[in-house]
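For this depiction, one protein chain was excluded, whereas all remaining protein chains were kept in their positions.
Here the chain labels run A, B and C in written order, and each chain numbers its own residues starting at 1.
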Amino acid sequence: MRDNPVLRTCAKILFAPIIVFGLYVQFHGDYSPGGGFQAGVIIAAAFILHALIFGLEAGRRLVPQWLNLALLAAGVLLYGGVGVAGMSMGGLYLDYNVLLPDPSAGQHVGIILVEFGVGLTVTAVMLALFHAFAGFNPERFGDETSDEADHSRGGS
Amino acid sequence: MIDPVSIITDSWNYLIVICLMMGGLFIVISQNNLVKKLVGLAIFQTSVFLFYITVGKMAGGTAPILLDSADVAYSNPLPHVLILTAIVVGVATTALGLALVLRIHAAFGSIEDDEVLTIKAEAALPRVTRAASETDSEARS
Amino acid sequence: MSLAAIIANLPALVVVVPLLLAPVAALIPVSGAAWVIAVIGTGGALISAWLLQGAVTGGVSFSYHLGSWPPPWGIEFVVDAASALTVLIMAALSFVATLFARRALPAEINERDAGKAYSAWLLASGGLAGLVMTGDAFNLFVFLEISALSSIILIALGAGTDRRALVAAYNYLIIGAVGATFYVIGVGFIYAVTGTLNMADLAERIPQVQQDTVIIVGFGFMVAGILVKAAVFPVHIWLPAAYAFAPSAVSAMLAAIATKAALYILARILFTVFAGVPDVTALALEWVLVPLAIAGIFTGTILAIYENDIKKLLAFSSVAQIGYIALAFGIASSAGIAAGFIHIGNHAIIKGGMFLAVGGYFLALRSRVSLSAMTGLGRRMPITTTGFLICGLSLIGLPLTAGFISKLYLVRALIAEDMILVMILVLVSSALSVAYLWKIVEILWQRPEGDDVPLHGDETPALYLPLWILAIANLWLGVAPAPLVDAANRAAMHLVGGIS
Partner (left out) sequence: MSVFVTNLLLLLFLVFLLVLVIMTRRLFAVVVLAGAYSLVSAAMFVNLDAVDVAFTEAAVGAGISTVLFLATMAYLPGREKVLPPSGRIGNAMAAGIICVFAGALLVAAAVELPAVGDPNAPAHVHVAPRYLAESDSFLHIPNVVTTVLASYRGFDTLGETVVVFTAGLGVLVLLSGFTRTRRAAQDRAGVKEDSDA
């Protein structure tokens, strides 16, 4: 699959438009169907396509595992952080009204931020799931070997 | 605007959806294969989603994305929100379940419930027999 | 953030602090540092829960509107005598278990997974707290899943010492998901005839609903789902394996708090949400919950008598103890519900302490703790064993221990309702529980036939201090039970008095 020039070219051409479409779904969720969750799946699909065509290694170079884990946490923290911001600005948890002087505008900002948090986490999780399943090595867990062999394998 | 015939006839929706739910549950309980159990669970949950969305449907209504004209009936957005959450929860459960299935296969060499259960059943045996079967399995590996 | 803001937001902090520290812990590869995050998370929750309990002691109860949206449009947290007490018990126990986890958890898994394990740990404790606080029927499902998925991760980590943990985790996942889906079906039917998800609003609207069958079926499915999570007989089947094969620290935390949250929800659904249809709930209590509870008490006790693996034995004993709590709720009188809450607290410290002690044994033996492996441990690990014994005596209900107070109030409540036969059954089962405890005690001080099994390391305060905190709590609550009993009485009054 990796040596097929048609697939490689298609993947290169499609990569950016898929992400752009994902961003559209993310930020246009106020007006049309869509939002962070759907966008996250779409954006992850672009990276998964890349990894399918160019290999898991190349995919991991594009988004290393530490970055993936960081994004995973960042989304939850962003969402939760918006809630904490609401608290610290005198409102209750997840109160968007207090984020800006105008409650309606505050709601807009809050909704966009939390949807972005959802999108971030979902993208990262989908990518992590793909890499974990595709890169699963049953040998690592199959039977006990010495712990030296254990520690020499893959980094986190 | 409301078609009375469609209201009467649409009540069948619930009945068929209940059949679908129970079909999914049937797979979860009756099947022996760990992957097929998860498939059944996904079908069970998807059917429950259909039930919720049916509750939210309003006859002659449209999707709850507001239009400029005033006299439009919208379907209930609340079940949609609940089900969006539930779908995500469902896929999370499926992913974790599949990861467990892979680990079980790596550790036991089987994804059939009865075979894995047999190995588990050894644990219920008195200590002596269990120790014997453990040595046995180690000798094999 | 100002102090005033913190105090105003205490109900949210109980849940949000652990949940938001979880992703932080996941990023930390160093076991010790991740543990510090876990201590901050559970400690923060404990302080918040303590302050909340202080606030409701004066009889105040209030609702916290998440996102400032008033219920039933938004989601609310309910802070009252019942929820504050339950959440305080759970926060305290998960904090103590976290102290124990410092040494115990990294020893049973690979240390490079410790950060993620502590993350799951925080998610489980935050998720269970959310379960208790929330006043929204669907939000409850979300927390049900957070706590279930994170518990499954923790149980599966037991594969580091025993591969059967994977099967236990898978079975819990399937059974738990089916239970949660039953709950969602129930909520869906109730929603279709009431149009609301808020529990207080549901309680108001349910009596006005004409469609009786929908209410009965919806109620039945919701309760069935919760019974699975609470591990009430006969849907307890996931519990023994899950507790037996999870890492020791995880067993201790789950045994202490996981089923307690579900039992509290059961009480809430029975006595507040469906309070408006008393004939339905009375029927369910009398013909379903009480018989199941008694069956669970005897099944659990008898299985425990014949079990050799000590963790499994304690897990079977948990099935029996859950039966006592369910039975107490089944009495449905104010005194009965109070007895239920007393036992929620006491069983948490009893079983939490016993699992912590077994964790200590495990780390010394470095193998599954079976009865034969425990031979003579009483001499060689006196501090751990004494703590274990105190909790054990409390479990069978010896006077001057917390367990005695539980039994006392349960028996009193049964007598007050003229349920003499049930009371006799409770006493018989208590006598039976002496059998399995005595079996353990005997072996602990027996001289081994051959040489002693070599132990790995001496007893360290890191392992026995958390145990002793709980052992002393057992004695203290046995001698001076007033704080817990008063709080439980207030909780019961609040639930039976309806939502005011």
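Definition applied: a residue touches a chain if its C-beta (ideal position, glycine included) is under 8 Å from a C-beta of that chain, and two chains touch if they have at least 3 such contacts.
These figures come from a predicted structure and were not determined experimentally.
**Q** Touch partners of the unshown chain, restricted to the chains that are shown, please.
**A** Output: missing chain touches A, B, C.
**Q** Out of C:Ile37, C:Leu52 or C:Leu123, point to the residue that touches the absent chain in the complete complex.
**A** Going through C:Ile37, C:Leu52 or C:Leu123 one by one, C:Leu123 is the residue touching the chain not shown.
**Q** Decide which residue listed in C:Leu10, C:Ile28, C:Val87 or C:Ile146 touches the omitted chain of the complex.
**A** Within the whole complex, the residue contacting the unshown chain is C:Ile146.
**Q** Out of C:Ser125, C:Thr196, C:Thr375 or C:Thr401, which is the one that touches the chain we can't see?
**A** If we include the chain that is not displayed, C:Thr196 is the one touching it.
**Q** Identify the residues of chain C touching the omitted chain, counting contacts across the whole complex.
**A** 19, 22-23, 26, 66-67, 69, 72-75, 103, 106-113, 116-117, 119-120, 123, 127, 130, 136, 138-139, 142-143, 145-146, 149-150, 152-153, 156-157, 159-164, 166, 185, 189, 191-197, 205, 211-214, 216-218, 220-221, 365-368, 456-457
**Q** With the missing chain put back, which residues of chain B would touch it? List them for me.
**A** Residues touching the hidden chain, for chain B, are 2-3, 5-27, 29-33, 35-36, 38-40, 42-43, 46-47, 49-50, 53-67, 73-85, 87-96, 98-103, 105-107, 111-112, 114-115, 123, 130-131, 134, 137-138.
**Q** Where does chain A touch the missing chain, residue by residue?
**A** 29-35, 37-38, 41-42, 45, 48, 65, 69, 72-73, 75-76, 79-80, 83, 93-94, 96, 103-104, 107-108, 110-111, 114-115, 117-118, 121-122, 124-126, 128-136, 138, 140-144, 147, 150-151, 154, 156
Criterion: only the chains that are shown with their structure count from here on.
**Q** Would you mind checking which pair of chains has the most C-beta pairs in contact?
**A** Top of the contact-pair ranking: B-C.
**Q** I'd like to verify one number: the distance from the centre of chain B to the centre of chain C, where each centre is the average of its C-alpha atoms, in whole angstrom.
**A** Taking the average C-alpha coordinate of chain B and of chain C, the gap between them is 26 Å.
**Q** With centres defined as the mean C-alpha position, give me the chain A-chain C separation in Å.
**A** 34
**Q** CA centre of chain A versus CA centre of chain B: separation in Å?
**A** 24
**Q** Of all residues in chain A, which are in touch with two or more distinct other chains?
**A** Residues 141.
**Q** For chain C, write out the residues touching at least two other chains, lowest number first.
**A** 159, in rising order.
**Q** Using the touch definition up top, name the residues of chain B that touch chain A in the complex.
**A** Of all residues in chain B, those touching chain A are 63, 65, 84, 88, 95, 98-99, 102-103, 105-107, 141.
**Q** Which residues, counting only chain A, touch chain C once they are in their complex?
**A** Its residues touching chain C are 69-70, 72-74, 76-77, 80-81, 83-84, 86-88, 90-97, 141, 150, 156.
**Q** Which chain B residues qualify as touching chain C in the complex?
**A** So the residues of chain B in touch with chain C come to 21, 25, 28, 34, 37-38, 41, 44-45, 48, 51-52, 55, 78-79, 82, 85-86, 89, 92-93, 96-97, 100-101, 103-104, 107-108, 116-117, 119-120, 123, 126-127.
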